[in-house]
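Of the protein chains in this complex, one is absent; all others appear in place.
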Amino acid sequence: MSIRVGVLGAKGKVGQAICAGVERAADLELAAEVDKGQRLEAFVESGTQVVVDFTHPDVVMDNLEFLIRNGIHAVVGTTGFDAARLDRVRSRLADRPEVGVLIAPNFAIGAVLSMRFAQAAARFYDSVEVIELHHPHKADAPSGTAYRTAALIAEARREGGVGISPDATTTELEGARGASVDGVRVHSVRLAGLVAHQEVLLGTEGETLTIRHDSIDRTSFVPGVLLGVREIAGRPGLTVGLDPLLDL
Amino acid sequence: MSIRVGVLGAKGKVGQAICAGVERAADLELAAEVDKGQRLEAFVESGTQVVVDFTHPDVVMDNLEFLIRNGIHAVVGTTGFDAARLDRVRSRLADRPEVGVLIAPNFAIGAVLSMRFAQAAARFYDSVEVIELHHPHKADAPSGTAYRTAALIAEARREGGVGISPDATTTELEGARGASVDGVRVHSVRLAGLVAHQEVLLGTEGETLTIRHDSIDRTSFVPGVLLGVREIAGRPGLTVGLDPLLDL
Amino acid sequence: MSIRVGVLGAKGKVGQAICAGVERAADLELAAEVDKGQRLEAFVESGTQVVVDFTHPDVVMDNLEFLIRNGIHAVVGTTGFDAARLDRVRSRLADRPEVGVLIAPNFAIGAVLSMRFAQAAARFYDSVEVIELHHPHKADAPSGTAYRTAALIAEARREGGVGISPDATTTELEGARGASVDGVRVHSVRLAGLVAHQEVLLGTEGETLTIRHDSIDRTSFVPGVLLGVREIAGRPGLTVGLDPLLDL
Partner (left out) sequence: MSIRVGVLGAKGKVGQAICAGVERAADLELAAEVDKGQRLEAFVESGTQVVVDFTHPDVVMDNLEFLIRNGIHAVVGTTGFDAARLDRVRSRLADRPEVGVLIAPNFAIGAVLSMRFAQAAARFYDSVEVIELHHPHKADAPSGTAYRTAALIAEARREGGVGISPDATTTELEGARGASVDGVRVHSVRLAGLVAHQEVLLGTEGETLTIRHDSIDRTSFVPGVLLGVREIAGRPGLTVGLDPLLDL
């Protein structure tokens, strides 16, 4: 039997991509689409089991309260969740212990896996550097993902008792060796024809390991959202981040 | 305090690389080198704590018996361990429960990590293929590592309920789509200037994840051996394969 | 002063991408858009200097006759040009020696450059193989571009007196070593999340050279078309293929 899925923010660009993804999946059924100004009751009336919410920080808390109260699981990509908000969600869930809510800042499975693999491998290698490559319209360098990846790597190395990567550079043209994030070098490439790419390079005597993630479409969050939809009913309570679902 | 390390098969090519690695490591001390025809007692007399054995299937069982009896930990890269041999090692260890023995077929950390990451990621992607690239003197295609990697991927996908990778090919020049290992396509490149390389490509809607391992030196097993040397004292009993030490 | 550009087949998917490209270019001006059933005279009336034709083999010859007669240069991506058709275009141009016509089967600059570079490098390397990677909906393996690339490489090696790439394979799982195009091995990867990619690997003692082309968008022909638009006025007569414009 297929899972009945509802989408909140269904008319937005992200919402449309999710609706299309649900419709393509054999094991999922698009039960209800709700956009700004439309009634949440549509989810109850249609027998929706899981709702995907990519809306706005201003409305997402009310949405979640409604869904939890009505025993509907939620998969949430809306931003703006701090510790206080997460606590409020947990307290609402206390009254409905059978309901599952997944809140994740990043639904791109490949980005999440890349970070985890880099973190797991970091302490076994003498050297590690990060290269991120994006389209030339990006305003920040390095990317938020590269920044987080480097910070996680640095932490894993500290915990593993591994020192900083060796580097004999004595003559450097300013900037050549990249930026340093907690001692991990990060290089940002900006190139027409690219979308969003990242490479973690790890090296030791005679061998290197490279973990590369290429995202060429803004819809690369869809498989992660659908994974959440499929698994959230089996995970009552609050789950933060995609990681726990990946069973690494 | 540094660990006192002995090397068995010290004059062989592999043994020499290990001796050099031990000498370069600040936390390890090369206590004794023993080669064919030389006395194992040198390890006892020198206060060796861990012995690395890259010798021959004909002598490795006797070596291990001697080491276990004398309370010396062992890190073993010698081949030829079947279930019966492993059982014999376990029964010897039963009398000396404080001794640790690590037996591994592959000490290249990157190869082991690659396989584990590929296995962990396999069920989240619609598609997966393996490309292995080696020097042109290699006799078998695909490589043993690629074969095993593909088999592990296939198993992970079966367990995760993921079908075979989609493929609309209707017109194929014979061999273009590679070999099939349990339904996973494997491509073997042979090229002058290469040593040993492998790429696992995983793809889903709008994104791909690539795990690449490059080994350019026959000494790429050294870091894995040294990892074993550092950790085996803390892991009494028999450990098979490098994986448990990698804490993935 | 900007070049006044007209587009034939302006309402098609390709035509729209070209119109958009022309409008984004500071040195080009979109003077006229003509689609099926509309009058070609619009080009003359608007003072169009160069027309881009991505239409249909059934109408392209009439289009060209009109354009040449009216002294308008043409950049043509429409397919179906055989030797006879090219001769007819040449004879029409004989009467109007100042007009330039460019007819090319492939406007992706990167694909054209990749082939040329692979061809130029082929004879200096002991080994060469081709890997092409595409989305899983592709029906043929290898791709037409990979097939042509391999054939050009094989020809360059024959002319350079270079033998076949060395290969010591004695045990092969069927298909592992790819397909053979004139003795050059070609591997076809099909993976969700990819679009159209190709890698030529060349190797000799201690070094490899890799030429990789990634096309992630169906609009990757636009820069090649605009290059043609900018240069065709300076190249009277018939030009076949993008290569002559690339001045390699």
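Order of writing sets the chain letters: A, B and C. Residues in each chain are counted from 1.
Here is the rule we go by: a contact is a pair of C-beta atoms (placed from the backbone, for glycine too) under 8 Å apart; a residue touches a chain by one contact, two chains touch by 3 or more.
Keep in mind that what you see is a predicted model, and the values were worked out from it rather than measured.
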item	value
Contacts of the hidden chain among displayed chains	A, B, C
Of B:20, B:61, B:195 or B:233, the residue in touch with the unshown chain	B:195
Candidate in contact with the missing chain, chosen from A:53, A:129 or A:217	A:129
Touching residue (missing chain; options A:149, A:204 or A:239)	A:204
Touch residues of chain C, complete complex, unshown partner	21, 108-110, 113-114, 117, 120-121, 124-125, 202, 204-220, 222-223, 227, 246-248
Where the missing chain touches chain B, by residue	193, 195, 214, 216, 220
Interface with the undisplayed chain - residues on chain A	125-129, 131, 133, 136-142, 147, 165-181, 185-194, 201-208
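Rule of thumb we're sticking to: only the chains that are shown with their structure count from here on.
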item	value
Same or different residue numbers at the chain A/chain B copy interface, by half rule	same
Distance between chain centroids, defined by C-alpha means - chain A, chain C (Å)	38
Geometric centre distance via CA averages, chain B-chain A, whole Å	32
Per-residue multi-chain contacts in chain B, two or more chains	125, 202, 204-208
